[in-house]
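One structure, pasted below without further comment.
Missing here: one protein chain of the complex. Every other protein chain is in place.
Residue numbering begins at 1 within each chain, and the chains themselves are lettered A, B and C in the order written.
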Amino acid sequence: MPLYHDDDQAMLADSARQFMAEEGSIKKQLRHWRDRDCKDGFGHALWEQFGEMGFTGILVDEDDGGLGMGHVEAGIVLEEIGRNLTPSPFLTSSVLAATALKHGGDDIKGRYLPGLIEGKSVFSVAIDEGPKHRPETIRTRAEKSGNGFRLTGQKDFVLHGASSDMLVVAARTSGSDDEPEGITLFAVPKDAANMSHDAVRLVDSSMATHTKFDGVELDGDAVIGEVDGGREILNAMLKAGRVGAAAEGVGVAGGAMDMTVDYLKQRKQFGKLIGEFQALQHRAAHLYSEVEIARAVVVKAQQLLDGDSEKADLMSSVAKAKVSQAAGLAVREGVQMHGGIGMTDEYDIGLYMKRDRALSEYLGDAYYHAGRVAELSGY
Amino acid sequence: MPLYHDDDQAMLADSARQFMAEEGSIKKQLRHWRDRDCKDGFGHALWEQFGEMGFTGILVDEDDGGLGMGHVEAGIVLEEIGRNLTPSPFLTSSVLAATALKHGGDDIKGRYLPGLIEGKSVFSVAIDEGPKHRPETIRTRAEKSGNGFRLTGQKDFVLHGASSDMLVVAARTSGSDDEPEGITLFAVPKDAANMSHDAVRLVDSSMATHTKFDGVELDGDAVIGEVDGGREILNAMLKAGRVGAAAEGVGVAGGAMDMTVDYLKQRKQFGKLIGEFQALQHRAAHLYSEVEIARAVVVKAQQLLDGDSEKADLMSSVAKAKVSQAAGLAVREGVQMHGGIGMTDEYDIGLYMKRDRALSEYLGDAYYHAGRVAELSGY
Amino acid sequence: MAEQLESFRKETRDWLEANCPPEMRQPVRDEGDVYWGGRNATFKNDAQKQWFEACRDKGYTVPDWPKEYGGAGLSPAEAKVLRQEMAAINARPPLSSFGIWMLGPALLHFGTEGQKQRFLNEIARGEIRWCQGYSEPGSGSDLVSMQTFGEDKGDHWVVNGQKIWTSYADEADWIFCLVRTDKDDKYKGITFMLFDMASDGVSTKPIKLISGNSPFCETFMDDVKVPKSYGEDVPGYVGEINRGWDVAKYLLGHEREMISATGGGDRATSLGAATSRQGELDPVLRAQMALFDIDALSFTAMSEKFMDELKAGKGHPAQPNMLKYAGTELNKRRNELMMSAGGSTALEWESEETSGGKTARGWLRTKANSIEGGTSEVMLNVIAKRILELPGA
Partner (left out) sequence: MAEQLESFRKETRDWLEANCPPEMRQPVRDEGDVYWGGRNATFKNDAQKQWFEACRDKGYTVPDWPKEYGGAGLSPAEAKVLRQEMAAINARPPLSSFGIWMLGPALLHFGTEGQKQRFLNEIARGEIRWCQGYSEPGSGSDLVSMQTFGEDKGDHWVVNGQKIWTSYADEADWIFCLVRTDKDDKYKGITFMLFDMASDGVSTKPIKLISGNSPFCETFMDDVKVPKSYGEDVPGYVGEINRGWDVAKYLLGHEREMISATGGGDRATSLGAATSRQGELDPVLRAQMALFDIDALSFTAMSEKFMDELKAGKGHPAQPNMLKYAGTELNKRRNELMMSAGGSTALEWESEETSGGKTARGWLRTKANSIEGGTSEVMLNVIAKRILELPGA
């Protein structure tokens, strides 16, 4: 498959670009909700519009009422989300949770997918335990209890945790903390007793929770897939999530870069447009190259994932790491080249820096994925 | 002690600078010997001149006929050696071996120091085993044999090995390969039976050997210091060697940088001196800062070493690593900014790149020392 | 000489023991712990008041200023002893002010005797709080292109324009301010004026930063009357009329030294060691930490070396530029790594656990380091021109 968008994908990109620029703009969404100290960190009305656009069900099979598209298409939406810093539960609901539900039975799909597709339901995923992403270790335990399970433990960095209708929780049903096997995924409804959220606002104004499961009783039908068979689903979720976050990151990088290049063409100092200074030109040109490289590897990883390739795992980590590096460069250069006003809350460039930081950390930072690349490559 | 040279040191620096520029120049020494395919890789006459200048005995105690100076002074000579790429056995003989001999008895000192001070003897040190510097592991064994020892093993990257009158060899007299203790240092004379050198020319035109000890019989008086007490001496040698190599590296960096800055002021392209291009100006200014930072940390490490500070070990690794990074930048920027002619053998800038590479590797590269910094700092 | 110093050290120790209350022997935790002085100043507690007054009376708010201007007239060696002894007991600065850091040095160098008598004493006694009016929205790196204009009306100017990045303008009593007084000469057309922030026509507006609320303000001047004289030998400007750029340059150099002196963050500690206490470091992050620590420890050595050279009169005038460039870039990198080590906890913006997002806000705040007091790009230009003597524009 050529590494560019086919005609259908280009059409989707056009409509996503237009929609997000109009409805999902920084002014209309991110600043709006942030300045009102919104406890969700995003707008439910916009989420319903996502549903109307069909975005919510991009990765859901047609048989289940979705569009049955792939990660290239999901990435198209995510890149525009990134470019406009649009706050939404798309990544957690339509990518991560949707990937989990793909592995569930008809019953659980029927329970949750219609709400997702309509943009009425918000889903979260609870994977991390502790401040760094280490999905190899799962300590949260689900013990047999009656004909169901009893969930005990704590999850961190649960994006939209307090706003979600259902949380996909990775818990251990057997084995020791570091064992690959023995993981089961549960769909925990928001009204589950003994589940509590400590919601905190993050640097990018999104909301995340430390979520406690203090003996949460779950029916057997809360299990997604098979008992003890969750690791494979979790891996699928992580691959999808990394590639999705990387696509969003390319949007963040591109948005920050475009703002900055525009600024270089407007701001004058020493009687010249600052974009005339060769030192800044070379830095901008280097940045452009890095962003283009990041953009390319994301498409590559998306296609590998859509093609169910063995290389998708490696390339999902490569993509996540590369985007993190390129977007980090984009926002740092962006803020520096904007000079003093880049430091003010009034200008948007700082918002890109904040989002990049949170997104880079989500599902593993560049250092984590570099280690993964080394391990997967056998060194 | 202030971090600059006092009056005596400044005088020494003046005379070293003048001497090395005149007698140790690239044309007179490095290219001269290289183009004649000299099997020593350096000139013995120059080494005797080092002796006449008093350089050879800088670190040797006055009681033993030396100047009794410190690492700041040795570093002054080394920086000029670096700046002129002067091939000489100064680092191995007057720094590493001299540090070892400091820990020896009067007998061994009497045997070797006069020749060193006169610039008539050349000493090598045999530490590394394998392509990377890993002095924590010593596999070469010295077993009791009669009233002496029998040495078996192989050492690599022995600079000037085939030209040396005596080799300081670190060998294991007890314990297993990775144990800190159980090391003894031996002064092995050049005519020792069953010692063989495989001499190879290195990228910087210096000569190094793979040296084999195939049951070399040594008298007990070949031991430097105490049997099984060599680790401490070895550590002292390594600290001195790292700081010395770092000082030489500052000279290499400074020489490459100065050549490059001069070139920026001479070469015209697009109707301008290329030094007028801001992108190159900023890179040159960044490089200058890095070289100054490297220069400062070397003086700091020298003073700590001379003051026998506990911090000297950490800072010797910091200095070696920092210089390696700064000098690497200097030679890479130097070659690139020289453009096509920088790639030709006719111009000297490439010689700086070659020396930097060999010097960076000697006694541990930046990565090795970064790991050491982390360990010594407890992480 | 050394004996005299030792006896001074003994005296100082005794004096500090007697005068510095225990509450003032703790590191400054937040803005509330800093005493800025000024017309409207209030003390946070009795200890702060007691400590300030003891220092003021002893001349220790500005120990190395001459006694006649409110200082203690200490020699550099004595001032160093005092700093060491204060550091030894963690004594807080009794008074912080841009008057001490910025205007004072300018007046000591350029001021008239009358200005020194009045303004330095006011500063030393914490009576007047000053702010600084340099940058304008259109004039950042290219400061000399500033447009705020003072029309000459004989015995006064009428000033119109806008300044930006005036720290604490909303709390300051007076401002020292660059004003264009000759539109025909870029460099020799600026006057370094002094005026009361309570003057008619002065208004301020705080600037919110990406790191949150900040001391920075925009300051607007709308037909502000600035007298040319505040009395005998007390001109309303520093140096000569139209030669304020000389004063400004002198102060910029001073500011860069100050900023570079704090660059690189807390140099005594290894970043890797500090962050690894939060949990095991990822191996790749550990490698980056080690490479950072090497750079940071090396930078500290250069910083020390320059200070030593400066004291010995061996310093190169462009050295502060290098310190500022390298120090601020390093500090940004340090904070990036701290964020990485902190993971999702470090992302928290308002939580109690993070004291209101301290790590994240600190990280964002460091991004200004390479802009304020001269951008990294300007520093590199200066190094290229002044040290390397590279040609051309």
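By our rule, a residue touches a chain if its C-beta (ideal position, glycine included) is under 8 Å from a C-beta of that chain, and two chains touch if they have at least 3 such contacts.
Note that the structure is predicted; figures quoted are calculated from it, not measured.
With respect to the full assembly, the chain omitted from this view is in touch with A, B, C. In the complete complex, the hidden chain is touched by one of B:Ala208, B:Ile233 or B:Leu314, namely B:Ala208.
The missing chain, though absent from the display, is touched by one residue of C:Ala287, C:Ala318, C:Leu337 or C:Ala384; that residue is C:Ala287. If you put the hidden chain back, the residue from B:Glu248, B:Asp313 or B:Asp365 that touches it is B:Asp365.
Residues of chain A that touch the chain left out of the display are 2-4, 261, 264-265, 272-273, 275-276, 278, 281-282, 284-286, 288-290, 292-297, 299-300, 314-315, 318-319, 321-322, 325, 366-367, 369-371, 373-374, 377-379. Interface residues of chain C facing the missing partner chain: 283-284, 286-288, 290-291. The missing chain lies against chain B, touching residues 128, 130-133, 156-157, 200-205, 208, 268-271, 277, 279-280, 328, 332, 335-336, 339-346, 350-351, 353-354, 357-358, 361, 365-368, 370-371, 374.
Just so we're on the same page, only the chains that are shown with their structure count from here on.
For the pair chain A and chain C, the distance between mean C-alpha positions equals 41 Å. Mean C-alpha position of chain B lies 44 Å from that of chain C. Residue numbers of chain A whose C-beta contacts span two or more other chains: 277, 279. Touching of two or more other chains is recorded for residues 377, 380 of chain C.
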